[in-house]
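Missing here is one protein chain; the remaining ones are kept as they sit in the complex.
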Amino acid sequence: MRIYMDYILEVRNLNVYYKSIGRSILSKPAKKQVLFDVSFDVRPGEILGIVGESGCGKSSLSKAILGMNKMYEGQIIHHSGKPQMIFQDPFSSLNPAWRIGRILEEPLILSGIRDKEERRKRVEDMLNKVGLDESYADRKPVALSGGQRQRVSIAAALIARPQLVIADEPLSALDVTIQSQIMDLMLELKRELGLTYLFVSHDIDVVYQMCDRIMVMKEGRIIELGDTLEMFANPKNEYTRSLIEG
Amino acid sequence: MLEIDNLTVEFGTKKVLDGVSLTAEKGKVLGIVGESGSGKTMTALAVMGLLSPDARVAEGSSIQLDGKELIGLPEKKLAAIRGNDIAMIFQEPMTSLNPTMRIGRQLEEALRLHGQKIPSKSWLREKVMEALKEACLPEPEKQYDRYPHELSGGMRQRVMIAMGTICRPDYLLCDEPTTALDVTTEKGILELINRIRTEHNMGIIFITHDLKLLRGFADKVAVMCKGKVVEQGSVEQIFNAPVEEYTRRLIASIPDRQHRRNVKAAGAEK
Amino acid sequence: MKYIAKKLITLILTLFLISVLVFLIFQVIPGDPVLSILGTEATEEKIESLREELGLNASLPERYFDWLSGVMKGDLGRSYRYKENLNEQMAVSRLVAGKLPVTLTLAGMSLLFIIVLSIPIGILWGGTKHKWLDALLNVLAQFSMSVPSFFLGIIVIYFFGLIMKWFTPGGYVSYKEDFSGYIQYMIFPALTVALPKVAMTARFLRNSIINQLNADYVRTAYSKGAGRTRVLFLHVLKNAMIPVVTFIGVIAAEIAAGSIVVEQVFGLPGIGRLLVSSISTRDYPVVQALMLYIVSAVVIVYFLVDVLYRYIDPRVEE
Partner (left out) sequence: MAEKRTKVKKNIYFRVGLGITLFFVVLMFVGLIYTPYDPNAMNSSEKFLAPCLSHPMGTDNFGRDIFSRVLKGISMTGLVAVSTVAIGGTIGTIIGALTGFYGGIVDEIVMRINDTLNGFPSILLALVIVSILGPGKYNVILALGILFIPSFARIVRSEYINYKNRDFVKSARLMGAGSLRIIFLHIFPNILPTLLVTITIGFNNAVLAEAGLSYLGIGIQPPDASLGSMLSDAQSYLFSAPWYAVMPGMTIVLFVLGFSLLSEGICSK
């Protein structure tokens, strides 16, 4: 085994299955395979893009890595603390009954920070980091715009200092102008907090600007993986070229 | 000519549209772009007279179709125009068709509402078949008796387009018809709309939030923000020499690869 | 078809569960059935022979299957209170058979009233543009849903019976003697059961119509040039009626509950009244049988409504 931390995440020969809703509780639920022998590594501090059309298995991959779907064969080796996730739909990723302050305090409570004062300070500090002022702490998600909510859900994901963050289509539910602001925010936070992103998206242009390396997926398989600039200069695979020309 | 002049619409005290002036011509594509809440859909609904009851069209607003004023027309006359002279298609293909009525019958209804004389049932069926074929729907005979939920998003949008254009209206309002579709189907729908425009010399008013869609598609572009038309002009003028700051920012936000790359690289040295 | 088969299995499963539940409830009752039949001074071997005859000594599952097979064959055991003749207890099935048609007519007529009255009111209510009419109907509905069925019965008796004299309160006429008189009398109890349910169903239909009116396909219909009435009747009504079918199924249980009380108010010799009297006299075989009948009927209505829902809504996949 490697002694120094070469990789933050290693995935070896991963096959992921889904329970298709069985006819009824009596019959055995049929297993549908969605990922076929996926292997790749993630280096600390990089942004690895996972791109492909809807249904290519990229969300199933992120769910398996986060432990949300236990039905898989193969290995997923984490070399970092608990990975966190940034969700696509800003309207569903925040608890509508809680104030923003309470939402951001929860990860701190769960990571064992007892002192209320320290938690309050870190919540305010995080709000500023994502470009919102402290007064937002008393508001409820319903009073915020899509872009502001996405900033809060990013804050919630990062406040407990994770190392690996999986962003599953974080921009596609937002307006174009807001998308670029969120992109800048994510880049800034990555530099400041030394994060590693797994950036899942169907939009090749967004992935091109954000990611150091790109993994192209189709029907549950990795069909190309490599450095962003090289891949855009001469895509090896036909499908990748059609995605890039778009 | 479809002329919208100083259209102002208020919801209670909030001004949703403020002095919107646009003109659309037959055979040409007028693109309307703006973020959500900019009033682009509201403008289309105002033209169709489908604003919700608590919306108030202010004095001095005017929408004229070939010289005939639409604002203030009795409901009966407006209904005669809808679908026949001006038609509209919507963003959500999933919910825009009646879920419990067969596709064929929903298309027939468009003809029944405006066709003066319907010689026979078979004429009606044949007309619908024609429209379905024109919209490039595979096996139109089979589609006729299907229900909406049995079709894919793209096919449903094609049915919507067939339904909108079956009575050969002069103008077709398209409210973000491809936003809910994936990239390949989107291209197909845009080609279909273009073909209908040229074949029937139909005026297209294409509403979208995605400016880059209009680049190779629209003749004229109007940029809307917070209920006002911020800028309008030919597609070249808007893309190459935008006057307003807001338009420039909109264009800048089109993920232009090289520009963002530099921002990322610049940040890295810091 | 597969869906119906699956639903049939769940129906049988539920009916089985009901029979077990009903059976168990009456095993847990304090007091010995034999004593309540023979009375306390009965001699020892008389008690023993009756105990044997009723099979009370057998084990629980045996008694259950014995009871269940009896039910299948229509033999629901013997009543404690009612006597066939001097020394023989009245068979429950015969006791019930005489009274079942009364309750069935009551439930049937009230269901008819509910459908006939609530649909037009619901359409008027959902489709109307006038805010005041909507508010008025809402207050009326709230009011009629707050009236307990027995109090409503008393009002109907007082108003229609005593003052308007449209019927003679307590003047029940058996269907055997004078069928038209029977139906005429039954109208009033049926109305009493139906009224609160009419309000509920009409309001449910109103909300369903308003939901549909906000759907995108309505906007498409208008954009095709359809008028308001065409949209309401041709497009919205059919979609709005689908959930109403299930709703009517759901209130089937409440119609049964309503009939039990209203039979008491109007003095109708139905199984509801029999049930109440058997409970107060602790005549458990009768109570057991009636419960089995009522609950099975309600659950079967659920099943039928579920299948009907499947049939009229094309969207529902296999």
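Note that the chains are named A, B and C in the order they appear, and that numbering of residues resets to 1 at the start of each chain.
Please note the rule applied: a contact is a pair of C-beta atoms (placed from the backbone, for glycine too) under 8 Å apart; a residue touches a chain by one contact, two chains touch by 3 or more.
Just so we're clear, the structure is a prediction, and the values are computed from it rather than from any experiment.
Trainee: As a test of the contact rule: which chains in view would the missing one touch?
Mentor: If we consider the entire complex, the absent chain touches A, C.
Trainee: Which residue, A:L35, A:A157, A:M183 or A:I204, contacts the hidden chain when the whole complex is considered?
Mentor: Answering carefully, the residue with contact to the hidden chain is A:A157.
Trainee: If the hidden chain were put back, which of C:S49, C:S69 or C:Q142 would touch it?
Mentor: Once the missing chain is taken into account, the touching residue is C:Q142.
Trainee: Among A:Y17, A:F87 or A:F199, which residue is in touch with the absent chain?
Mentor: Touches the omitted chain: A:F87.
Trainee: Which of A:S80, A:N95, A:S145 or A:Q181 sits in contact with the chain that's absent?
Mentor: A:N95
Trainee: Quick one: which of C:V28, C:M72 or C:M164 touches the chain that's been left out?
Mentor: C:V28
Trainee: Taking the full complex into account, what residues of chain C touch the chain not shown?
Mentor: Within chain C, the residues touching the omitted chain are 10, 13-14, 17-18, 21, 25, 28-30, 138, 142-143, 145-151, 154-155, 157-158, 162, 169, 253-254, 256-257, 260-261, 264-265, 275-276, 279-280, 282, 287, 291, 294-296, 298-299, 302.
Trainee: Taking the full complex into account, what residues of chain A touch the chain not shown?
Mentor: 25, 66, 68, 82-85, 87, 89, 92-98, 103, 106-107, 110-111, 153, 156-157, 160
Keep in mind that, in the parts below, only the chains that are shown with their structure count from here on.
Trainee: With chain centres set to the mean of the C-alpha atoms, which chain is at the far end from chain A?
Mentor: C
Trainee: May I ask which two chains are joined by the most contacting C-beta pairs?
Mentor: Answer by contact count: the chains B-C.
Trainee: When the C-alpha atoms of chain A and chain B are each averaged to a single point, how far apart are the two points in Å?
Mentor: Chain centres of chain A and chain B, defined by C-alpha means, are spaced 35 Å apart.
Trainee: At what distance in angstrom does the C-alpha mean of chain C lie from that of chain A?
Mentor: Between these chains, centre-to-centre, one finds 54 Å.
Trainee: For the complex, which residues does chain B have touching chain A?
Mentor: Listed in rising order, the residues are 35-36, 182-183, 209-211, 249-250, 252-255, 257, 260-261, 263-264, 267-268, 270.
Trainee: Which residues of chain C touch chain B in their complex?
Mentor: 129, 215-217, 219-228, 234-235, 238-239, 242, 313-315
Trainee: What part of chain B is in contact with chain C in the complex they form?
Mentor: 48, 50, 53, 75-76, 79-84, 87-88, 90, 92, 95-101, 109-110, 113-114, 147, 149, 160, 163-164
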